[in-house]
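A quick write-up on the structure given underneath.
Apart from one protein chain that is not included, each protein chain of the complex appears where it belongs.
Up next, chain A:
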Amino acid sequence: MTTAPAKAGWRFRQPSVIPGFGLTLGFSLAYLTLIILIPLSGLIWRSAALGWTDFWAIATDRRTINALQISFGTAFIAAAVNVVFGTIVAWVLVRYNFPGRRIVDAMVDLPFALPTAVAGIALTTLYAPNGWLGSLLAPLGIKVAYTPLGIVIALIFIGLPFVVRTVQPIMEEIDKEVEEVAATLGANRFQTIARVLLPGLAPAIVTGFALAFARGVGEYGSVIFIAGNLPYKSEIAPLLIVIRLEEYNYAAATAIAAIMLALSFMMLLVINLVQTWSRKRYG
């Protein structure tokens, strides 16, 4: 038979006739290596110098585990809250025209621009037991500042623009006709939102979640003011890293960092795969 065997493995997608493929790919790889890959491999390298037993001892230390749990747990909750309210904010900004809409729109970006420490201090003042909101919540037995709840609030503040800004452009592209068709087919408003609009927005919402979550895991500045930083209770992993650094315990610091890096990378990878899958499916 003359038929060639099917080519196994992957190959470069045929670049177009327009030049630039080699140059841009080369540049991207060099750039990513310089900016991301080299520093991160340095991190792995340093923590590897620790040896497996020591690494494991640090990784399974109660304080490390608690700090990681608090970091990832609060970031997850904050991102989840942001998904709900960020989507609503985006909806209001896209769909309704009201006086001051542009101001509200600009306000969404403030958490991007504000030094995070300022945000942390402001939130702490507000939610401290003698602060405006804290004093109202204290009689109800709700303590916000100096607890993981405070961390969640700080991360919600930090993460909001990520969700709004990823969902907003996709929402703007929603075809009004799709909603109208759903209505003529007998769907009420709730059904239209749940079955028609949200599934279409899902990929953008997942991206927004991933960004807010990743940002929350790495957040340091705003959190340390409001968290109270009690070891085992409200100490986040980035803070623990700083503490280790201040003790000149570089190996322990890099070990915790390497664990965070591995966990974050895994979660982002999973989220990315989910997105690729949904994009392939819905075109």
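Here, a contact is a pair of C-beta atoms (placed from the backbone, for glycine too) under 8 Å apart; a residue touches a chain by one contact, two chains touch by 3 or more; residues count from 1.
We take it that contacts and distances are computed from a predicted model.
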Leaving aside the chains you can see, what is the UniProt protein name of the one that's missing? Options: "Sulfate transport system ATP-binding protein", "Carbohydrate ABC transporter membrane protein 2 (CUT1 family)", "Cytochrome c oxidase subunit 1" or "CbbX protein". "Sulfate transport system ATP-binding protein"
Residue, one of A:Ile65, A:Leu114 or A:Ala183, that touches the chain absent here: A:Ala183
Can you work out which residue in A:Gly20, A:Pro129 or A:Pro199 touches the chain that's missing from view? A:Pro199
Spell out, residue by residue, where the missing chain touches chain A. 175, 177-178, 180-188, 191, 195-196, 199-200, 202, 281-283
